[in-house]
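Let me give you the structure first, and then I'll get to my questions.
Missing here is one protein chain; the remaining ones are kept as they sit in the complex.
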Amino acid sequence: MVDLTVDLGKFKIANPVMTASGTFGYGFEYKDYYDLRELGAVVVKGIAVKPSHGNPTPRVAEVAGGMLNAIGLQGPGVDKFLHGAEYMPFLRQSGATVIVNIWGKSIEEYCEVAARLDAESEGIAALEINISCPNVKEGGIAFGTDLKLAHKVVSEIRKVTSLPLITKLSPNVTCIADFARAVAAAGSDMVSLINTLTGMAINIETRRSYIANITGGLSGPAIKPVAVRMVYEVARAVEIPVIGMGGIMTGEDAVEFLLAGADAVAVGTAIFVDPYAPLKVIKGIQEYLERHGCKSVGEIVGAMEKP
Amino acid sequence: MVDLTVDLGKFKIANPVMTASGTFGYGFEYKDYYDLRELGAVVVKGIAVKPSHGNPTPRVAEVAGGMLNAIGLQGPGVDKFLHGAEYMPFLRQSGATVIVNIWGKSIEEYCEVAARLDAESEGIAALEINISCPNVKEGGIAFGTDLKLAHKVVSEIRKVTSLPLITKLSPNVTCIADFARAVAAAGSDMVSLINTLTGMAINIETRRSYIANITGGLSGPAIKPVAVRMVYEVARAVEIPVIGMGGIMTGEDAVEFLLAGADAVAVGTAIFVDPYAPLKVIKGIQEYLERHGCKSVGEIVGAMEKP
Amino acid sequence: MKTGEIVSNRVLQDEYYEVKFYAPEICRKTRAGQFVHVKIENLKDRILRRPFSISDVSGDGVLTVVYKRVGKGTEALSTLPAGTVCNLLGPLGNPYSPPDNEEFPVIVAGGYGSAATYLIAKNSPGKGILLLGARSKNDLILIDKFTAAGFEVRTSTDDGSQGHKGFVTELVDRVIEENKDKKIRFYACGPTPMLLALAKMLQDRGCNDAELSLDHLMCCGVGACFACVVKVRADNEDGWRYARTCKEGPVFKASEVYTGE
Partner (left out) sequence: MKTGEIVSNRVLQDEYYEVKFYAPEICRKTRAGQFVHVKIENLKDRILRRPFSISDVSGDGVLTVVYKRVGKGTEALSTLPAGTVCNLLGPLGNPYSPPDNEEFPVIVAGGYGSAATYLIAKNSPGKGILLLGARSKNDLILIDKFTAAGFEVRTSTDDGSQGHKGFVTELVDRVIEENKDKKIRFYACGPTPMLLALAKMLQDRGCNDAELSLDHLMCCGVGACFACVVKVRADNEDGWRYARTCKEGPVFKASEVYTGE
């Protein structure tokens, strides 16, 4: 039997497959589909200090090989997340490994939500810091596209929590490896990538963007080659564990990320196509490992042949 | 009748549709398919000072919604290009509007090829500077991902030629509008975008990249949303004409780019699917304009509605 | 037969099609107003599911969807032959609460709204009225089925090609007037502008138990992605919040619908 567990340093997961933040709600929405403990981890939709409406509609558009979204981080806020029955209390009870994705509009907001989660951290395996948000105080430059801001937000969060930190990197940068190095230096225990590529689609009849927010994030199979390349670059740049994602639809896709150097992977848009996609990905990885006579996932991590 | 001509400032083209460099050879390869004068312009594959083997094979791989390529700029070199029967002499005779894409491994090489073409510029409408090449002298950093280098290469080329200059921007950067501004300031008469997004695909059975060069450039429908977004950003950042490309398969796709702010467009990967794609795109644009009661292409350039 | 297998797929009328799937488990659970999320197997370059209201279910496990060909997905669906197996998720969403013996159901429908509300009529203990509006006469669908279910059907079209010329909402007051003696219960499904106008009207007339099926472009269909939200009244400083139509809807009480702005 293949050992599917993955040791991410600060914690272990039962298998290398997580859900990508924003594509699996708070787990609750899929509770009738399967036992959440079957997943490596449940990564919940981004949580902020306060409840947030999110962006105006339409928020999504379908494009070739994927979709654009500008949901705009609608969410209940950290209070309700910690105490509302269908959020953290449900997740604790489910026994799932839970990673809480967090965001803010300023460093203070990031720290506040991290501190609040730290104070009631039972059942929380790690925090994933979404740094793709614009820093409202700094005039809207996204934390994730400015090296100094990225370092700053992670090091400030590091001060307020002892929970393992995963920093989720934006692909909309010239050199993503630089960002991985910066956040690792700032105390991030892991990195996850990629978030969505900024894109746009125009309805030529109405001459308006299909997305009310004008631009949206591209996800799905269309971005997989970019994601695999970035995982490859980041895995060679930092020592900390790497969680890879972007367009994973099948076990074979996930194996590509593992070979490129990801220690674990996340499934996002594929869940909209098939709620069972994460389980199928787990099975696909297992079959690949068996077929190749591997005893553990670790054997194929970064095992791409040099040319 | 709709007027399809486009005034690009330094020269006019019969319609807004060009071929994307590297996807239409030197025009010669398509001479039996149609009269090259039917195209807005023929943009030839990159020309350097010397002949070049290009990269080892395999050089292409198909991925969801597109392809990766690492052709590596195989080409005849500027001498043969200027005098070999199937290159510039053929193009001159064809009567096509010709744009010569150029590249080099150092600023000197860029300048040399530009100067050589300037000296025998009959039949050349413009030079397109491909700045996605690594600057070998500067340790391999691509000209197109470093603002100072991008400015430098364009301003040096500007000194050696009076031919109109189009700078072809790389999408693998944090803020493409900054690059557009930099090259405009350096004397570029226009910008074209986007070149390919760097990507990778791994054969999980052999555990090798499908591309001998490991990474390759992603093109085709998969990148269209990113391309439209970047054209939108660039068109708002600079006054000079913008040539948009990336995943254009149909007239509708092209109209999206025009609405986003492109003055003209280029068709690339679609030519591999259908050699007649550029003509179909011209027809599609024309039909759209007629259906919308427009008299000229210019009426829809940047005509996206504000939200 | 396999679950999701297409039993038949044919033109119903003009651009409207009727597809029947073999799906006994979904049929068993379905209540009026719910939908299925369909993976259209032959859809090229597009990966997302398409949501369709469940128009009818039969005792032997056959589920009917009535759809209009409007884009790539419905175009592709319209070419799928019997025997094709499609993956279906469902039944999804919150159903209408069915009229009880005392209530007189009045259904207000536009576009595919008659398909989405047919099960109310079919299962209604008493008779009722369908107010059906559309752009033109070719878009008025399922009149026969409603008539067969004992419903009176009154129509309106934007172009006057059949019935009242104008909006279907203009037929509402007369129905209220005519049925003053009855305990009218309104149900509605149709384009969002029509539903917002209707919600306002029904709120003004105090018909707060009216139920409207509001929807928006969907993605996951199960409440996970927040793509499909519409504004509903809320007890916060804005007076509204975004509710997920796939999970918290598509059926909402008229009183919940936020009609401001």
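Residue numbering begins at 1 within each chain, and the chains themselves are lettered A, B and C in the order written.
Everything below uses one rule, namely that a residue touches a chain if its C-beta (ideal position, glycine included) is under 8 Å from a C-beta of that chain, and two chains touch if they have at least 3 such contacts.
Everything numeric here is computed off the predicted structure, so don't read it as measured data.
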Omitted-chain contact residue, chosen from A:P221, A:G251, A:G268 or A:G284: A:P221
Of B:P58, B:G84 or B:G298, the residue in touch with the unshown chain: B:P58
Candidates C:K2, C:K44 or C:K180 - the one touching the absent chain: C:K44
Touching residue (missing chain; options B:D7, B:E120 or B:D274): B:D274
Interface residues of chain B (partner: the chain not displayed): 22-25, 29-30, 45, 51, 53-54, 57-60, 62, 64-67, 69, 71, 74, 220-221, 249, 269, 271-275
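One rule holds for everything that comes next: only the chains that are shown with their structure count from here on.
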Most remote chain, CA-based centroid, reference being chain C: B
Chain A-chain B separation of Cα centroids, rounded to whole Å: 34
Mean-CA-position distance for chain C and chain B (Å): 48
Residues of chain A touching at least two other chains: 64-66, 221
Where chain C touches two or more other chains at once, by residue number: 45
